[in-house]
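Only one protein chain is missing; all other protein chains are in place.
Letters A and B mark the chains in the order given here, with residues in each chain numbered from 1 onward.
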Amino acid sequence: MSNEPLLLLTLDLTGTFAFALNGALTAIRVAQLDVVGVLTLGIITALGGGIIRDIMIGSLPPATFSDWRYLAVAAGGALIAFFLGRRLDRMARPINILDAAGLSLFAVTGASKALEFGLGPLQAVILGAITGVGGGTVRDVMIQRIPTVMRSELYAIPALAAATITVVAIKVGAYGIPVAVAAAVACFLIRMVSLRLGLNAPRPPHA
Amino acid sequence: MSNEPLLLLTLDLTGTFAFALNGALTAIRVAQLDVVGVLTLGIITALGGGIIRDIMIGSLPPATFSDWRYLAVAAGGALIAFFLGRRLDRMARPINILDAAGLSLFAVTGASKALEFGLGPLQAVILGAITGVGGGTVRDVMIQRIPTVMRSELYAIPALAAATITVVAIKVGAYGIPVAVAAAVACFLIRMVSLRLGLNAPRPPHA
Partner (left out) sequence: MSNEPLLLLTLDLTGTFAFALNGALTAIRVAQLDVVGVLTLGIITALGGGIIRDIMIGSLPPATFSDWRYLAVAAGGALIAFFLGRRLDRMARPINILDAAGLSLFAVTGASKALEFGLGPLQAVILGAITGVGGGTVRDVMIQRIPTVMRSELYAIPALAAATITVVAIKVGAYGIPVAVAAAVACFLIRMVSLRLGLNAPRPPHA
C-alpha cells in the first residue's frame, strides 16, 4: 500500500475524526463532564485502540500519539462534540456511518501493522480488532459503563472479520489496496446491516 | 528450572485455563455479556496479569500473548464458561482449587521473570503478585466492580508470600524446582485455608 499513502492517511484521519466525535458525544450523553473530560474521552476513543496495539507490539511511542495530525484531528472532533452536543443527535446516521468506516479502516491497518512487527496471525487478528474497538472500550470503562462491545450489537465481530481477511491475504501474498478495501468494506457492511437489523452477538445459553 | 520445561508449561497452561474459566464465570454472574464479552473477559483474566508484568519490564510483545497456546487455552476456558455457565456453579470447589493453583504458579513465575529482567527484589515481589492478581483486577474494573482483591479475602497476600519466597531464594542462590514448588504450595495453602475460614485482609481501623 506504499504507493497510496495520501489516500490511506486521509481515510485514517477521517476514521479518527469520526471516532473522536462519536466517542465524545457518547461520553456527554452518559456522564456529566467538563471540557477536559470531553476532550480526553474523545481523544481516547479515537486513539486508544491504536495505542493499546502499539504498546502490545512494543512500538513506542505509539504512532498516532506521536503524529500531531492524529491528535489535532481527534481534538477537533471532540471539541465539535463539546460545542454542538445534543444538536448533533439528528446527525446520528451519518455519524454511525463514519464510525463504521473508522472501525473498518482501523481493523485493517491494525492487523497489517501487527503482522509487520512480527506478531503471529492469531495475534494480528486480535490486535486488528483491538485497534478498532479498544478506544471505545477504554472510554466506556472511564465513564462507568460496561463496554457496549462486550454486551450487545455486532461491533467486534465485523472488525475480526476484516482483520482475518487482511491477515489471510498477507499470508498468501495477495495483499494490496484492492484486498484492503475489500476487507474494510466487508466490515463496514456487516456493521451497517447489523445496526439496521438490530442484530446482537449471542448471549450465554444458560445465563 | 530449565530441565523441567514441559512440566512448567503444563502447570502454567493449567493455571491459565482455570483463570479463564473462573474469570469468565464471574463475569457472566455479574454482568449481562454476549459471547464477545465473555471471551474477552476470560482471556483478560487469564493473561492480563502477565501482560501487565511484561509491559512493566519492557518485554514486548507480552510472552503469553505471543504464544498461541496460552491464547487458545484461555479462549477454551472462556468458551466452556460461556456454554455451561451457571451449570458450573456446582463445580465451585474444584474451580476454586484450580484458581488457587493458577495464582500460586503465576506469582512464582512472575517474580522470577521480573528478576531475570533486572528488576529489583521489591519490584519483583510486586510484579509476582500482579502476575497473579492483575487479570482479575482488570476484569473487575471492566464489569464495574471494585476489584475483590482490594476489598476482601486473602488473595494478594498469598501471592506476595510466594513471590517473596521466590525472590529470596533466587537472591541467596537456592532457587530450583523444589523451592519453586514450596513457594507455590505455600501460596496455595494460605489461599485455600483462608477461603475455608472466611479470612479477610484487615480493614482500616477508623474507616
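Going forward, a contact is a pair of C-beta atoms (placed from the backbone, for glycine too) under 8 Å apart; a residue touches a chain by one contact, two chains touch by 3 or more.
Remember, predicted model here, so these are calculated numbers, not experimental data.
Enquirer: Specify the residue from the set A:Thr10, A:Ser66 or A:Asn200 that touches the hidden chain.
Expert: A:Ser66
Enquirer: Quick one: say which of B:Ile44, B:Leu119 or B:Ile190 touches the chain that got left out.
Expert: Of these options, the touching residue for the absent chain is B:Leu119.
Enquirer: Quickly run down the residues of chain B that touch the omitted chain.
Expert: 55-58, 117, 119-120, 122-123, 126, 137, 141, 144-147, 149-152, 155-157, 200-207
Enquirer: Applying the definition given at the start, please give the residues of chain A touching the unseen chain.
Expert: These residues touch the chain not displayed: 28, 31-38, 40-41, 51, 55, 58, 60-62, 65-66, 68, 71, 82-87, 141-144.
Keep in mind that, in the parts below, only the chains that are shown with their structure count from here on.
Enquirer: For chain A and chain B, what's the span in angstrom between their mean Cα positions?
Expert: It comes to 30 Å between the two C-alpha centres.
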